[in-house]
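Quick one: the structure is below, questions incoming.
Apart from one protein chain that is not included, each protein chain of the complex appears where it belongs.
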Amino acid sequence: MKICVLVKEVPDAAVEKKINPSTGRMDRSGEKNLNPYDTHAIEAAMQIKEGGTVPVEEIVAVTMGPDSAVRALHKAVSLGADRSVHLSDEVVAGSDVAATGYALAKTLQRESPDLVLLGQQSDDGECYTIGAVVAEHLGMPSLTQVIKMDVETEALRCERQAEYGYDTVQIKLPAVISVGDAINEPRYPSLKAIMGAKKKQLDSVSASDVEIDASKVGGENSAAQWVSAKAPPAKAAGEIIEDEDTGETVEKIVAWLDERKLI
Amino acid sequence: MANILVYALHYDGAINKNSLGAVSEGAKLAAELGGEAHAILLGENVPQELAATLGKYGAKKVLVAEGPEGLAQPLVDAMAAAISGGDYSYALFGGGLLGFEIGAGLAARLGAGVAMEVTAVRAEGGELVAERPILGDSAISEIKYRSDVGIIIGRLNAFEINESGDSDAPVEQLSFELSPQATQATMVTRGEQRGADVDIEGASILIAGGRGLGKAEGFELAEALANAFGGNSAVAATRAVVDAGWYPYAAQIGQTGKTVAPKLYLAAGISGAIQHKVGMQASENIVAINKDANAPIFEFSDLGIVGDLNKILPKLTEAVKAKKGS
Partner (left out) sequence: MHNGNGKVAPDRFPPPVDSRKEFVKRGLDDEDELIEVGVAIVGGGTAGLACANRLLQLLADDPETLERLGEVPVAVVEKAKTCGGHNLSGAVVRPQALEELFPEMTREQWREEGFAFGEVKKEAVYLTPTSKLSVRIPTPPPFKNHGNEVISVSALARYQQRQAEDAGAYILTETSATQLVVEDGKVVGVRSGDKGRGKDGEPLGNFEPGTDIKAKATVLAEGCWGHLTGAAIKEFDLAKDREPQVWELGVKEVWKVTKPLDRLIHTMGPWPLKISPKYGQIGGTWIYPMKNAAGEDLVSIGFVVELEYADATTSAHDLLQTFKTHPLVRKILEGGERVAWGAKALPGGGYWSMPKLSMPGALLVGDSGGMVDTMALKGVHHCIKSGMIAAETIYAALKRSSSDLSAYEDAIDESSVGRELWEVRNARQPLQKGLLIGGALSGLQQVSKGKLPGRADWHRNDAKPMFIGNTKDVYVKPDGKYTFDKLSSVFITGNATRDDAPNHIRVQKHVPREVAETWTWMCPAGVYEIPDDAPEEGEVDVIVNYTNCVQCGAITAKGGRLTTPEGGDGPLYQIL
């Protein structure tokens, strides 16, 4: 089985997120890190490999991003991926979720994976969606919010929490699975693995290498356009009650809740 | 004609609340655009009467498709078929996991623009503009669509339910073909409830407890109140008390816990330090009970009560029960 793990470099959760005043876009400077949800995806791949039910020939980490994204790949490799692929091209810069999913799908096509794993959301934006976009382009079944995954020879048995509780879904390979953070506890890389990461194979590919149609990617071609950003409406100041007669206070609370249809 | 196709999720004979909100919103927006809102339901033998009820929320027509329930990809096929055969400019989804999965797959299928976690939509110049919060809710971004079809995926509880229609809607069978990938997933069991799990992210009412509860047993007051509210209510906790072992980590809210945005967040004995605030500040209504008048939580609560929660919570629980008539 060949497993590809999609990883993403995101701003560190501790870095204050702000809009760059001159460009009007998210200021992405500052520390970046491997998206924490992706570490769960890598761990899931490792557990399949170590589980032994199905032989795994290799785990490949794949990312789309600027030059700095190689750090995310090094981290992925230190956590167990055998090699990595970096889609790095000016042409894809500024892509929205749909365009990014398309570009990643083309990159994955070259690898012909049996299983694609990714974290279901990232700290800097879109949730639960990239997996579905990638799957659509690859013609594979997809499932997100997966918190338990058992591997059989040609299929997976997955558990995920949806609107009405936990669903158990049988899904045939090849498939795209987006995992939640409850699926596992990612391992820490050993110092040896961290230091050895830079030596593992890292292929840098361009958009044309993977046959991406340039008219379908990039900020200019995004079908959903971020027009502007504004401050949210200021919240009106709240009301304060000093409790002197608890019976009376509670009456006031209930009236307040009732007014807002909260009871 | 700018029509809007609205996805409606159903289960166990009822339509999901967020879908009702989406249908209501779709109806409102479609009217502003001079078009119609149609709903689409997919399942195994979807009851016609159930589908027809969506007319009361403003749907002018309801499409019913036959296929496996609870999975996203069959709906990508169904909605794509409906959109290519019909005259739809937008597809709208209420909050919820399936909405995300379907909306994203549909965007890929149609080459359409998609916006998610949308909190508001408005009609402008014959088009829809979606708004969504970004950067931890500190700013709102506006999104316009350049594609023929625009896909809007709402945030949980974003759209209000409005019974604007006066009668049932006509129901039409939609025939479509399942793509190969849609046949690769099979639902084995659906909707299994797991008692021990605390799903605070999905709750619409949260009673949160902090140090002010005094001790682990203090959470019994919070639980009693949550039970009084009933329905989709749960109990949450701050980091301090989770650290102290008073409540499980799964219920923790804040910078190192979960982020929630329920309709009502009632904070009992919580100071409102920013590490906690960032996890719940987007709640629609924030009520705080604290004996310290200077607690920071009073700066951003909608209703603040300065008093002893040990006296207030039990009385409030009784009053809520009485109001609900149970």
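Each chain carries a letter (A and B) given by its place in the written order, and its residues are counted from 1.
Following the convention adopted for this analysis, a contact is a pair of C-beta atoms (placed from the backbone, for glycine too) under 8 Å apart; a residue touches a chain by one contact, two chains touch by 3 or more.
Here the structure is a predicted model, which means the values were calculated and not measured.
From the options A:R187, A:K200 or A:K252, the residue with contact to the chain not on display is A:R187.
Looking at chain A, the residues touching the absent chain are 12-16, 30-31, 33, 185-192, 194-195.
Residue positions on chain B in contact with the hidden chain: 239, 242-243, 249, 255-256, 273-275, 294, 296, 299, in rising order.
Throughout what follows, only the chains that are shown with their structure count from here on.
Centre-to-centre spacing of chain A and chain B amounts to 21 Å, using the average Cα coordinate of each chain. Only residues 9, 11-12, 16, 70-73, 76, 96-98, 100-105, 107-109, 111-117, 129, 133-147, 150, 153, 179-182, 184-194, 199, 205, 229, 263-264, 285-287, 293, 298, 300-308, 311-312, 315-316, 319-320, 323-324 of chain B touch chain A when the two sit together in their complex. Residues of chain A touching chain B in their complex: 17-19, 26, 96-98, 101-102, 125-133, 135-137, 139-145, 157, 160-172, 175, 216, 222-232, 235, 238-243, 246-247, 249-251, 253-254, 256-258, 260, 262-263.
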